[in-house]
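Every protein chain but one is kept in place in this view of the complex.
By letter and in written order, the chains are A and B; residue numbering begins at 1 in each of them.
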Amino acid sequence: MPAPLLEARSISKAFAGVRALNDVDFSLFPGEVHALVGENGAGKSTLIKVFTGAIAADSGSLTVAGREVRHHTPATARSLGIGAIYQQPSLFPHLTVAENIAWTLEGGGLWHRVDWKARQRLAAGLIRRAGASIDPERVAGTLSMPEQQIVEIAKAIGAGARILIMDEPTSSLTDREVESLFQVIASLRAQGSGVIYISHRLNEIFSIADRITVLRDGETIGTRNTTEVQPTDLIEMMAGRPSASVFPKREVPHGAIALELRNVSSSAAGVRDVSFSVRSGEIVGLAGLVGSGRTELAETIFGLNALDSGEILVEARTVRIGSPAEAIEAGVAYVPQDRRRHGIVLEMPVAANTSLASLRAISRWGWIDGARERILAERYVAQLQIKTPSVDATCGTLSGGNQQKVALARWLATSPKVLILDEPTQGVDVGSKSEIHRRMVDLAEGGLAIIMISSELPEILGMSDRILVMHAGSIGGVLSRAEATQYKILSLALGHRPTGEMAQIQE
Amino acid sequence: MQAALPQPALSRWRDRFSPYGEGRLLLALLLEVGAFSAVADNFFTWDNFFEIVRFSVELGLIALALTPVIITGGIDLSVGSMMGLAAVVFGAASKNWGLPVPAAAAIAVLVGCAGGALNGILISRARLPPLVVTLATFSMFHGIAEGLTEGAVNYTGFPTSFLFLGQGYLLGMIPVQVFVLLVVFLGYWVLLHHSVFGRALYAIGFAPEGARYAGIPVGQRLGAVYFLCGLVSSLAAILYVAHLGQAKADAGSGYELDAITAVVLGGASVLGGRGTLWGTLMGLFFLTVLQNGLHLAALPSELTGVLTGALLVLIIGFERLRAARPSAPSEVEGNPVKNSQVAILCGAILTGSLIVAAANIWLVRSTGESASRTSFSRVPSSGDRRLIAVMPKAKGDPYFVSVRAGAEEAAKELGFDLIWDGPTGLDAAKQNELVENWITRRVDAIAVAVENKAGISTVLRKARQRGIRVLTWDADAEPDARDYFANQATPEGIANTLTDEAARLLSGNGEFAIITGALTAANQNEWIAFIKKRLSRYPGLKLAAIRPSDDDRDKAFSEAQTLLRVYPAMKLIMAISAPAVPGSGEAVRQARRNDVDVIGLSLPSISKPYVHDGVVQTVVLWSTRDLGYLAVYASALLVEGKIPQGATAVHAGRLGPLRVRGSEIVLGDPLIINRANIDQLDF
Partner (left out) sequence: MRKGYSREASVAGALIALLVVVAAVAPRYFSRENLTDICLANAPVLIVAVGMTLVILTGQIDISVGSMFAVCGVAAGVLAKAGLPVPIAALGACFTGAALGSLNGGLVAYLRVPSIVVTLAAMVALRDGLRWATQGAWVEDLPSGFQWLGFSQSSFSAMILLLAAGITVTVGWGLRNLAAGRAVYATGSSEQAAHLSGIDTRRYRFWVFTIMGALTGLAALLNSVRFNQIPSNSGLGLEMRVIAAVVVGGTAITGGTGSISGTVVGVILLGAVGPALTFLGINPYWEKAIQGAIILAAIVADKVSVRVAFLSSRKHASSPASTRA
C-alpha cells in the first residue's frame, strides 16, 4: 500500500468548551474516495476545516504527503494540494466565473498581467471537466446555487488538488450533474488523487466511495471498506446505541388542532406540497437532514418565504401570513436556528431582546413601559431559569444556552398558539439542554403546540409525540412516538423506505 | 455564570448612561470646560452657558435627527440643504404670498416632510444606499433653493413676535429656542429610548436580518426615520430664520458634516446600532463649547477643526483598539495584526503628523509677511489695556486678510489689544455667535463687517446696551444698531465706478458679463442691482450674463473661459469678487483674447501680474489697509469718547481728517487702480 496522502491522528477540537472533535483518526490514500458520514453535528465540517486550515486543531497531528504540517493555514493547505468545496460556495459575487476560478489558480506577483483569453479557456475547460456548461463570462452573483457549486468544483479541479474535499457537493445538483461529477471524481481517482467525500445520500456513497468513516459526537466510530459494509450497518453506526440520556417527556393530553398546513408549497424555499397538523399540547418533531427543507418550511409558515400555493390554518381559521408581523399576529412564533444572526440581537440587553417581538404588549401608544418590560423579562428569566447577572446584561455576554433561552423567551412573550423551534439545543451545553427540554414540556402542558426541528435524533425521539421526517422539500414519512427509532428516521431522511430488504435487516 | 449577581450601582449607571463610551466624551467635555474656564474671560457664567445653548439649537436639532438615522446604519447628507430649502420656502410663503407665520411654517415643514419622504422612499423601497441617495438630494435641495430665490432673494422683515422665537429671552435670560431644542430632545429621547419605534431602530442597526426575524417591518421603519429627519431639518430652518431674521438659500449649508461629527463623537457607530441621544447632546456641546471657548480665549477658531478631527480619531480609534483586543478575531478576519504592522502604522502616523506640522511651520514663515500674526499668539491681558474686537465677513478671504494688516497697525499705534476673528466662510449665523461671545467677553469695542443686516443688528443692539461701542465697516447694519459706520464706499458708488469704467473702456458700446462670488452673496447682489440701474445711462452696453464663481479662483477661471466662448462678441468681463479677477484674467490671457478687457473689484496684490500684463485694465478698490486702520482707529476713539456728538470730521491718525456724514465716517472715494499706480500699493 502506498503512503497516505493525508493522515490525521488524534485530532481534538473544542469550541468554547463544547467538544466538537475528540481523538479523531483519519487517513486518505492516493486514488481513493473516502466517504465521511455521520449525523448533522457529528463533527464532519469541523474535521474538514482542520484539514483546510480554516481552524486550528487543539491537539493531534496532521501529516500531508508524508510531512507533518504545523502552522496550517488556508494558504499552506492550498500549497499542499488540498482543495475544498464547501456546502456554502464563497465566490466573489461581482466577478465573473472565469475570474473566480482564476483567482486561486493563478500564481504570480501582484503585477503580473491577467491573460483574459487564457482565463476563459481555462475556466471553460474546467467547467467542462466538471460536467457542466456555464458561460465563464457570467457574473458569479447571478449564478444559481448548483451553478456556484460547479464553479467551486472547477476551482478545486483546476487547483490540481491532490486531496479534494467535497462537503455535500451534490446536495443541490440534478441527477445528471451528479453523474458528471462522479465521472470527474472517477477520473481524479484514476489520476491518483484522493477525495474526501461527505454526503447524506447513502446510494451515492456506495456507488463512489472506496472506504467509509463514520463520525458520531465528534468521535471516529469506525472505518469500513465499502465492499464489506451494508447500508444498514452504516445507519446503525451513525445512529449509535439508543441514547442513555433521559428526556423529561411527559404525556400531555392533546387539544384541538392548533396549526394545519394544507398542500403548502413555496418555490423560493424549495418546499413542495406539505400537509400536516399539530394539536395544542403536542410536540411534533421535524426531522430530516440539512438541506431537506425543514428550516425553509418553518420560515414559510412564519412568513419569511413567499407561499405559492396551499393554505395555513391556525385554530381552524385560514390565515394570511405574508410577513413575520402577520405570523405573530396569527399566533405563530419561530425561534430561528442561527441564534447569533437571527435569534437574538447580541448587543442588546436581555430585557430588550425578550420584549422585541411583543413590544406592543408592554407599551401604550408606542411608549415602552420600562417597568413592565423588566417584569416581563424577569418573569421569563425566572421561568426559564436564564442565568444572567441582570436583565440589563448584554446578551452577547451570556452563554449559548442562556442566549437560546432568551430567544425562546422572546417568542413565549408573544403568547403564541404555535411555537416552532429550529435546532433549539444546537451549540448549547448539556445542562441548559435538558433545561430547555423541561421548559418545552411545561409549555406543551400549558396548551402550546410545538414543532421542534432538530438534527439530533435522540432529541427528536425523546421529546416528540409525533415525528415528521422531511426529505427533499416534502414530508417523507410520519412516525408515531411508539414506532419511531433512529434507524427508521434516518432511513426516511435518506430517502429509504423502511420496507423490503432494509426493513427485514432491521428486524 | 451565576444567577442574579449583585451589580454595583456604578456599573449600572454606566450601562444606562454610557453604554458606548459616552463617559470618555463627558470627561473630555469636562476637561474642555475646565480649561476654558481657566484661560477664557467670562466663560464660566450662566449668560455664556445660555448663549452656548442658543447657538447649539439649529445644529443640535439636525444632530438629534441624524442620531436615529446613524443608529440604523444609514446617513443623511441632505439635511443642511433641506434647511436652506425650507428656509426660503418659509420666507417666500410669508413674504411673497403674504401668509401668516404659522401657515408659512406649516408649508416649510411640509416641504421638509416631502424631502424626507423622497429620501425615505428611495432608500427603503428602491433599496439605494443612503449615502448615494442623500448625496444626490443634497445638491438637488440646495439647487432648488437657489433656483427659487435666484440666489439673491433674502427674505427679511419678519414680525417681531416671530423673531422672538429666535432672539428673545424668557425669564430674562433663557433663550426661547432652547425650549424647542428641549422639546425635540425629549421627543427624540422618548422615541429612541422609550418607544417601540426606537427599539426597532436599534435592532435594525445591530442586526437588520435579526430585526426581520423578530417581525419588525424594516423598510417602513427606515422610511420613517428619513422622513423625520426631513421634518426636523425644516423645523431647524424655521428657528434659523427666527434667529437671524433672514431666510436665504444658504441657510444651514455645511451643517450636515458638523452634525455627523457631533453624533459620531457622541459614540454612535456609523456601522449602526450603537449610539444614544445623550451622547449626541454631549458631542454637540463638545463642539459648540470648543468654538465658544476658543472665541472667548481669543484663540484662533481654526483650532476647532484641528481639535475636532484629532478627537474624532482618538476616541473612535481608542474604542476600536479596545474592541479589537479582548475578542478573538472573527473567522473572516483570521490573521491578526502583527506587531511589525502596528509599528509601521505608528511610524506612518508620526511621519504624517510631522509632515503636516512641518508644512504648517513652513507656511507660517513663508506667508508671514502677507499676514502678520500677532493677535492669536498672545491672549490679550484683560487688565488696563483696552480690547477691540474686529470681525471680517470671512477670515480666509484675501481682501479681509489685507484689511487685517491695517487693523493691526492701528492697534499697535494706539496701544490697544486686538482680536481679529470671523467665520471661515460667509456665514451670518457664525457672525452673530461671535458677537455674542464678544459681549460675554466684555470687549470694549466691536467692529464688524456685516454679512447680514437684519440678523446682526439684534445682537449689536444688545452689545450697545451693555455699554460696548459698536462700529460697522465694509457693510452696514441698521443705523440704530451701531455708533458709526466706517464707509469705504457705498455700494452705489462702487457700482457706478465699475459701470462707468466699463463704458469708458468699451466706448459706450458692447457686450459684457459679470462674474460674481457666490450666487447668494449679499454684497455682490447689491452691487449687481446698482450696476443694472446705472446701465440705463449707457444704452450701448449690454449685460450678457452673470455667472457665479463661489469665491473660487479656479471656478472663476472656468466660468470666464466658457463666457468667452459663448459670447464671442463680449468685450469685457467685470469680476466683482476678489478671486474672480485673477481667475478671469488668467482665462483671458490663456485664450489670448487681447480684445477682451477685465475690470473688477479685487486686491492689488493678487491682480498685480494681470494688470502688468495688460489683461486686467482696472481694479476698483479702496485702500483695504486704510479701511482696517480706520475701523480700529475709530473704534478706539469711540471707546475713549473722543468723537463728540454731531462731529463733522474725525482725525484718524495717519489718515488725517475724515469727513463724517451723519453717523458715517467716509474713507474717501474708491481707488481706481491700474498699471500706473498698482506698484505703489502695498496690499
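Criterion: a contact is a pair of C-beta atoms (placed from the backbone, for glycine too) under 8 Å apart; a residue touches a chain by one contact, two chains touch by 3 or more.
Computed from a prediction, not measured in an experiment: that's the story for all the values here.
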Shown chains touched by the chain that is not drawn here: A, B
Identified contact with the non-displayed chain, of A:31, A:60, A:74 or A:125: A:74
Selected from B:103, B:173, B:321 or B:649 as touching the chain missing from the view: B:321
Residue of B:163, B:264, B:495 or B:573 touching the missing chain in the full complex: B:264
Option from A:3, A:18, A:114 or A:382 whose C-beta touches the chain left out: A:114
Among B:139, B:594 or B:677, the residue in touch with the chain that has been omitted: B:139
Interface with the unshown chain - residue positions in chain B: 75, 122, 126-129, 131-133, 135-144, 146-147, 149-151, 257, 260-261, 264, 269-271, 300, 302-306, 308-310, 312-313, 316-317, 320-321, 324, 332-335, 337, 341-342, 345, 348-349, 351-353, 355-356, 359-360, 362-364, 366-367, 370-371, 373, 394-398, 400-401, 404, 424, 519, 545-548, 550-554, 557-559, 561-563, 565-566, 568, 579, 582, 586, 590-591, 605-606, 609
Touch residues of chain A, complete complex, unshown partner: 74-75, 78, 90-96, 99, 103-104, 106, 108-114, 116, 128, 131-135, 137-139, 142-144, 146-147, 150, 174, 176-177
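Going forward, only the chains that are shown with their structure count from here on.
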Length of the line joining the C-alpha centres of chain A and chain B, rounded to whole Å: 58
Chain B-touching residues of chain A, taken from the complex the two chains share: 54-55, 304, 323-325, 327-328, 334, 336, 341-349, 352, 355-357, 359-360, 363, 366-368, 370, 385, 387-390, 392, 398-399, 402, 410
In the complex, chain B residues that touch chain A: 1-5, 7, 12, 15-16, 190, 194-197, 199-200, 202-203, 206-207, 209-217, 273-274, 331
